[in-house]
Every structure is written in C-alpha cells, then in structure tokens.
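Before I ask anything, here is the structure I am working with.
All protein chains of the complex are present and in place, except for one that has been dropped.
Lettered A and B in written order, each chain numbered from 1.
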Amino acid sequence: MLAYIVRRTLYAIPILVGINLITFALFFLVNTPDDMARMQLGVKRVTPEAIEKWKAERGYDKPLLWNAAAAGAGKLGDTIFFEKSVKLFAFDFGRAEDNRDIANEIRTRMGPSLALAVPVFLVGLAVNVTFALGMAFFRATYLDLWGVILCVAMMSISSLFYIIGGQYLISKLWHLVPISGYEGGIDAMKFLVLPVLIGVIGGIGAGSRWYRTLFLEEMGKDYVRTARAKGLAESTVMFRHVLQNALIPILTGVVVVIPLLFMGSLIVESFFGIPGLGSYTIDAIQAQDFAVVRAMVFIGSVLYIAGLLLTDISYTLVDPRVRLA
Amino acid sequence: MRAILLLACLAAGCADVWNDPYAAADRGANILYSAFTERPKHLDPVQSYTEDEARFTQQVYEPPLQYHYLKRPYELVPLTALEVPKAVEVQGGRYTVYTIRLRRGTRYQPHPAFVAENHVLAPARIARLRTPYELPAATRELTADDYIYEIKRLASPRLHSPILGLMSEYIVGLGEFAERLRKFDTRRQDWLDLRKHRLEGVEKVDDYTYRVKLKGRYPQFVYWLAMPFFAPVPWEAERFFHQPGMAEKNFTLDWWPVGTGAYMLTENNPNARMELVRNPNFRGEPYPAEGEPGDAAAGLLADAGKTMPFVERVVFSREKESIPYWNKFLQGYYDSSAIPSDTFDQAVRVSIGGEVGLTPEMEAKGIKLRTSPDITILYLGVNWLDDVVGGSAERTRKLRQAIAIAVDWEEFISIFLNGRGEVAHDPLAPGIFGQRTGREGLNPLTHVWEDGRAQRRPLEDARQLLAEAGYPNGRDAKSGAPLVLYLDTVGRGPGDKPRFDWWRRQFAKIAVQLEIRDTDWNRFQEKIRKGSQQLYILGWNADYPDPENFLFLLHGPQARAQSQGENTSNYVNAEFDALFERMKNIPNSPERQGIIDRMVEIVRRDAPWVGGFHPVSYGLTHAWMMNGKPNNMARNNLKYLRVDVDQRAALRREWNQPAVWPVLLILLALVASAVPAVMSYRRRERMAAKPA
Partner (left out) sequence: MPVLLPTDALIWLLVLAVAAFAGYSSRRAHLAAPWARVFRSRIAAASAVVLACYLLVGLLDSLHYRPVLAAKDPAAPVAYAVEVRSLLDRVLEPLRTRLEKTYSAPLATRLYQKEQVERADGTMVREFPRLAHGGAHLEDEADWGKDVALRILAGLALAAGLWWLAVFAGRRTLARRWPEVPWGAAGAALGAILALAGPVAMLAGGYHVLGTNQVGLDVLHQALKSIRTSLVIGTLTTLVLLPLGIAAGIAAGYFRGWVDDAIQYAYTTLNSIPGVLLIAASVLMVQVYVDTNPELFPTSAQRADFRLLALCAILGVVGWTGLARLLRGEALKLSELEYIQAAHAFGVSHARVLARHILPNVAHIVIISLVLDFSGLVLAEAVLSYVGVGVDPSTTSFGTMINAARLEMAREPMVWWSLAAAFVFMFALVLAANLFADAVRDGFDPRVRV
C-alpha cells in the first residue's frame, strides 16, 4: 500500500509540470507582461517607464521560456517560466500582482470556502441518498415516476436561475436571511443558509437520479431476491443490504470530490459575497492576475490528484477483491 | 415537543430582523454603512489615483488644501494650511514660488510607527500580528518635514507615481532628484531614507512653513495641493513598514495609511470589508457655515459650527454584484448608494433607479435623491489620422458634422442612463470656468434653440451634410459603395448588446453602415496608442476644476500616437494650439473667457469629438443620513455626514419583518407530500410477496 502511494505521488509530478506548462502557455499567449502592467497601473497617465519599472520589479522583463543571453543553466533558469512556476513545487506562491501575499490570502479564504462547500456536500449527499432510496423503494409506482420527472425537471434548470430566484424570494421578498455578505465565526450561519440550500436543491436532480440507478441495479441482484424470499421486510432489505452495498460505488464516486471542496463554488461565492477561494479565482481571471491564477490552478490540480489517489485507496478498503496494481 | 418550542421561539423572534448582515453587537451603534464594488489597489498617496481608492485615502490623508463641501462652483479652502497660498513670481516670471504655512497643533492618528521600539521588531512577533494596530501606538505633531518627505517620495525609485512625469516639468529639480535616487538606490533591502537627500525645488522655512519652487507659471498647482499626492507622510511610517516580515503580512503603506485625517483605516480586507474608525487625535474641524443658496432649505446647514466628524465608524462591505447591492440598500442596510464610475467607455454599469425622479415606493421610504453633474465628459472621438473620417479636409469635416447631428445623445441618456446625463455641447464640463450654458452654450452646428430649450437638428440636415461630404444616401458618390464606418470600443460582456444595437441604429438613420470592433481593454488601449482606431468612445474625469484640464485633451503636441499624451484623437489645429498656450496659465477673466469661446468654436467646427455627454452622478440616501451632498472634487466627505441611529433602527425593523409563513407552508407541503408515501409503505409491508 505504501509503495503504491509513493509511486502514485511520484507519477503526479510530471502531471504537475505539464499543468504548469499549459497554464503558463495559455496565460502568456493571451496577456503580455505589458498588458498585465497596464491592468494594474490604471488608466490615467501611464508612461512607458512606469510599465518597465513594474515589469522589472516582478521579474517580467526576462524572456518567457528560454534565455539565450544567459550562461549555462541560466538559459533555462533565468526565465519567467522558471522563476514563476517552479517555485510552486515548494508551495511558495509568491505575491499577487498587486503585492499581496498569496499564501496568506489562501489561508484566510479557505475557511469560508469550506464553510460553504462542506455543508453542501454533506447535506446534499444525505438528501440525495434519501430521495433516491425513496424512489427505489417505491419503484414502478407513481411516486417513482413523479420523482423521476421532478428530478429531470430540476436538472434542467440552470443553476443561475436557482441563485437569482432563491435570492429574490428568500432574501428580498421574505426577508429571511441577509442577501449577501459574510461574517466569521458563529454568525456565518445566517449567511450560509441560503447558499447551502441553493447548492443542495441545485444538485438534487442529477444526484438523486444517479443514486437511484445504482440502487436499482443493486436491487436487481440475486442476494436481494434471496433476502425477500427469506421473508425479510422490504425496509430491512433496503436498509440492511441494498443501502450498504450500493453505498460503495456512491462513496467511491464521491471521494474524488472531497479535496475539491476547498476550491469552493465559483459562482455561488460570487453572488453571495462569500470571500472564498472560488471568488478569488474568478476575480483573478477577470483582473488578469497571473500569479493568483497559476497558484489556484496548481492547488486545484494537487487536490484533484489527491482525490484520485484517495478514490483508488478507498476502492481497496471497501472492496477486498480489488487489488491495487 | 421541542419542535413546538422552536416554533414559539421563532414567533417571538418575529420582532427582530433576521436578514441583518451585520454583527448583532453593532446594532444601535453610530456606524455608517457603505459599499464598494471595485477593490482599491493602492492606498499609498503617492500612487493612488482612482476614485475607489480616493474614498479611503482622502479620509485619512490631509493635504494642505481641500474643496469647500457646500459651495459651488468648487472653491479651494485651507485644510491643514492656514490659507490658500498665492503664487509669487521670481526672476521675472522664470520661477514661481508657493509658500505654504501650516496650522499648529495637528497631530497624527495613534500609530505604532511613532514608537521607536516598533522599528526593530522580531520577525516572529510580526508574523503573529493580524493588524499593525495590535502593537503599542503613539502620536506626534505634524510638521513641514512630512510634506517635504511626501514630495520626495513622488520621485522614489521604489514607488510609481503617475504624476512624476508631470510634476518633473514644473517642480524645480524633481527630475534630477529622481535620477540621482535611481543611481543611489542599489541595495533594495535597506530602507531608503529620503531625508538624507536634498530636493532643490522644495525648501523648509521652519517647522510650520515650506516653499515649493516651480518653473514658469502653473496656476493649476494649487489644485494639486488638494490631492493626496501632496499630503504629509511621516518618515517613521516608511521606516516601520520596511522591516523584514512586514511585507509578507501585507503591512505596507500601500495598505495601511497613516494620516492626520478624521478617520483611520483599521481594517483592510479589500475582498470583503474595510473599516474606518474615528481618529481620536483629530484636531476637530467645524462644519461649514456657508453654502450655496438652497442648502439651508435642504437642511444642509443644520450642523453649522459643530465639530466634525459625527460618525464613529464607517464600514465598507464589498459588493460585486448589483442585485445584492441594490436590494440591501432598499432594505436599509446601506445608508447610501452612489456608485462611482472611474471607467469610461461604459455609460452605465448598473441600471439602478427607475427614472430621474423617484418611484412612489422609494419616496414612501423617505429615500432622498440628489443629483449633481460630474465634472466628466464621455465623448465619441474621431481619430484625426484616419483617412475616411479624420483630417482637416472639408469633406471629412462635413461627414463628422453629419454624424454629430445623427447620433442622438439625448436618447442614449434616456435609455441607458435613465436620464442621468446632460448632452455635451463643448469639450468642457459643467461647473468649469469657460463653459457657457443654456442658449449661449448651444452647439449651433448640432442644435437649435426652440421652445426654450435646445433641440437637435433634424436628420435632413445630417443627410444633407452627408451628401455634401460625398456620400449621398450613405453611398460613395463616385464608386457607389456603401460607406462603412468602424467603432472601436471595449467589450465588457453580454450587457453590451443593447448598446451596440443602439449605435448601429444611429448610423443606420443616415444610411451609414456601422461595424463595431469590440475588444478587451488592453487591446483597445493598444489601438489608441498606435492610432489605428477610427471612431472610439472614451472619457475624461477632471483632476481639478480648471478648463486647462479639459482643453489639453485636444492639444496637438499631446497627441497619443506621437507622444503618449492624453490627446487620444490626435487632433491638431495650429490656431487652437496657439490659443491653448495663451489661455493655459492666465487666471479666470473675461479675456480668458474670450479665448475659450474661440477655442470652443474651432472645436465645434472641426468636430474631432462628435458629441458626448456629461454623466450626472446621483446620490440616493436614506432619510436617516444627514448632510449628504454630492461633491465631485472633494472625496473627503465622510466627516460631514451624520446618522440618526434610532430612526435607522426603527425603519430597518419596519421594512425587514421576516415572512415566516411561506416557510411554514413549504414545510407543511413537504410533510403532506410524505403522507401518501408513508401510507403506501405501510400497505406494502403488510402485503404478500410480490415479484421485484
């Protein structure tokens, strides 16, 4: 097991390098350092000297990938790519283009993101499983049919409508919760109720249907028929046997999502004014802040790979037949 | 049982509001709530130039002068100085000297920089700090040295000041000083003590007086003295923030201003919240006793003579989206909702507000609307270097005049700004000396005076001019090809579509085809720099209320394509340039008015800007916020405001009663929908075995 983990971690390194290269290429094909300087320096009276100074300070006056003028290892090392991207591996994110420390920002913003993402995840999982179990239990009846139709309908509504509509009804019309904003500590509850609700409702459609399929597949197996033949009550069959076995593919499918909870939901955070990592990323894209963008991409990738690793490990843990390669 | 108790609690709590986004502890406190949409990037007075930043810096930093809050047209009055300095010419006009005398007894806000021990803190100690104010603080008196230090900072090689280039032309020795510093400053990790370097043009006379020497005459210099660029900065602050470990925690002068103003910035989280707290060491300033006629009736002089500031704390929350911002304002959680716009080719960012007047619902809530024209102009410019529309040939001039008539700015203002704007008849702005209003201010080439107001000329005139320009019915007279013009603009997103459609329609009225080339901001600026645009939209926000600050935008030598100046249309006219040189340095007088009239006439005829408008900024304030008057030049207005806390609490409670019944209904419905499921379950359990 340990050897497997080590091997997978090592395998992740070329992936991270590849990601770095792609992000770098994409970003610098779009923005030259001149453009970034102008973005940061503002509109009025921006002189070419100010731009040069800005670039020199941040190390953007070097060549992008290959420095022919430098000597030896400097050819690769004295470039923007090396300076900016390689340090990521040491988790040294440096400063954003407006000189704020990125690692500090990430630390402070992780809290709100998690405070939003974890409840959505847990509550969503619980609701979806319950709903799916209900539909599977009442399979082939009208309840099931209407349940499926409701799920498909809910799946067909864009999340934007949920957000706009939810905010309008619950915050504006009924004055139940604050429209947007965030406060740390216990006060966070009143700000999170609405986004969590919307996140859960938005995810019910797709999630419940998928779990329902899994449950139904499970219920088609022989051991369920045996259990029924033995005379067990339907509820016992569902809860003691089907649920436990169907949870395996559910959980393993869900584990991969857990690390990504840190990243937060980009749009929900933006709309509800929650200062999390998701809105940090969106702001950086719109402000063309490369330093922040590459830091967030790097973190996202690391978390994704960690998620994949966790999924594989959880397969082994729950299903003894699976052997890791 | 527990559920019933919970419901009872909910019912009892009905007297309270649930959707209050602020901490419960703050209810009933003397706090002003406001919001900001764009995050401020720099709060260092050397660099800060945008309106979002001015909102914070101008409450903390006090330059020698300020604009009178109430009087119009805008008037300079002393702030930390004793009087507005007069220019004294020496050496027969070769230099001008301003002597600035300061008030005594002005003290800085309490700040840890003034405690000597804080200059040598251990990095571990710094790493544990959340804000610099956790350290012991002290204060000291303001002296002339601090003003001189800030002027020297303009030239510091470690900072970028956008006005360094401009000021180097005027302040004696500033350019050389900057050069010298650049050569000297090789060891970046050491603190650059500017006190050790001498700047020739600025001289200290005594602790409360200093002199600035300018080359030639520059009467607009006094306006710059009202901007934070010339506010005092204590050297101790620079030294304090320079310690290792400070930058990692974002403790820099760029984020934590240190000043003598009415407020100090104690919380700076530009992604969420910024908080200003009353400066306990503020020397106190009396509320102005005079104003415009009409101010007394509006209740703006009720606090005359009382010591400012009135509000203890000001909390700014970040609102990126317009819907939450507007709704929270309507619910009473923001005391005012003015959204400044430092961006140009964007007439409106948020279409808030129904009309120029208030809707009955808003009036019923006691919301007040105040409008004041911005000292801003947004114009449709023509690139003088373009062959089709630019240049001084008669043909292109007629084409431009035709376009000037066809583009219906009145309609633009009505649709996209809800009437919050005034059509521009000349390149100046309202409130600027030299601008004529009403019948005299009319642009005779595009409007006529009828029925007591300016009416746009009929489209027939435009078509006639177009035909004279060689494009009858929008077709080239010789080749028959349709005339296609290109509008270069900045695309901001899906909200642009209505605007683009409207633009195309304006030109379609005279049968000219318009192609819109929208790009992002960087590409747009690049086009302007290279001079490759044809028609474009830009604007200018006044630095100070002087006509030179507008007319220089059409000054030939400042053409963007040649010299990176602010003349984006690259307009050149020898007579205009000569008149500009004459009028730029003389004081306001009938002679100056005459020159400006002539210049305006030239510009109207040549039409390098085919029309434009002046946005009118509106301020919506709630009934409990007093003394709010829109002021486009003075951004240090927070000290004048007063909040009736009790009235606010009462109204908020009234407007935000939570409607619990829908939730109960929904819960009931959910429970009801579960009933058939439960019944079906029971029935199934009792049934005999059934195939799966």
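FYI, contacts are C-beta pairs under 8 Å (C-beta built on N, C-alpha and C of every residue); 3 or more make two chains touch, one makes a residue touch a chain.
What you are looking at is a predicted structure, and each value in this text was computed from that prediction instead of being measured.
Across the entire complex, contacts from the unshown chain go to A, B.
Within the whole complex, the absent chain has one touching residue among B:Gln243, B:Ser322, B:Asn637 or B:Gln657, and that is B:Ser322.
When the missing chain is restored to the complex, the residue among B:Pro73, B:Pro482 or B:Pro557 that touches it is B:Pro482. Only one residue in the set B:Glu75, B:Glu179, B:Glu290 or B:Glu515 touches the chain that does not appear here, and it is B:Glu515. Among A:Val86, A:Val118 or A:Ile164, only A:Ile164 touches the chain that is left out of the view. Interface note for the absent chain: among A:Ala117, A:Ala291 or A:Ile305, the touching residue is A:Ile305. The set of chain B residues touching the chain not shown comprises 321-323, 325-327, 330, 350-355, 357, 359, 361-362, 411, 414-416, 418, 473-475, 480-482, 484, 491-502, 504-505, 511, 513-520, 523. Listed for chain A, the residues touching the missing chain in the whole complex are 14-15, 18-19, 22-23, 26-27, 29-31, 139-140, 152-153, 155-161, 164, 168, 213, 216-217, 220, 263, 266-267, 281-282, 285-286, 293, 296-297, 300-301, 304-305, 308.
To be clear about the criterion, only the chains that are shown with their structure count from here on.
Centre-to-centre separation between chain A and chain B, using Cα means, comes to 36 Å. Chain A meets chain B in the complex at residues 31, 35, 38-50, 53-54, 98-101, 104-105, 109, 134, 137-138, 141, 143, 164, 167, 169, 171-183, 187, 190-191, 219-220, 224-225, 228-229, 231, 233-235, 270-273, 275, 279-280, 283. Across the interface of their complex, chain A is touched by residues 17-24, 39, 41-42, 49-50, 157, 160, 162-163, 165-166, 247-250, 252, 254-255, 269, 271-272, 317-321, 323-324, 327-328, 331, 333, 342-344, 521-522, 525, 564, 566, 655-660, 662-663, 676-677, 680-681, 684-685, 689, 692 of chain B.
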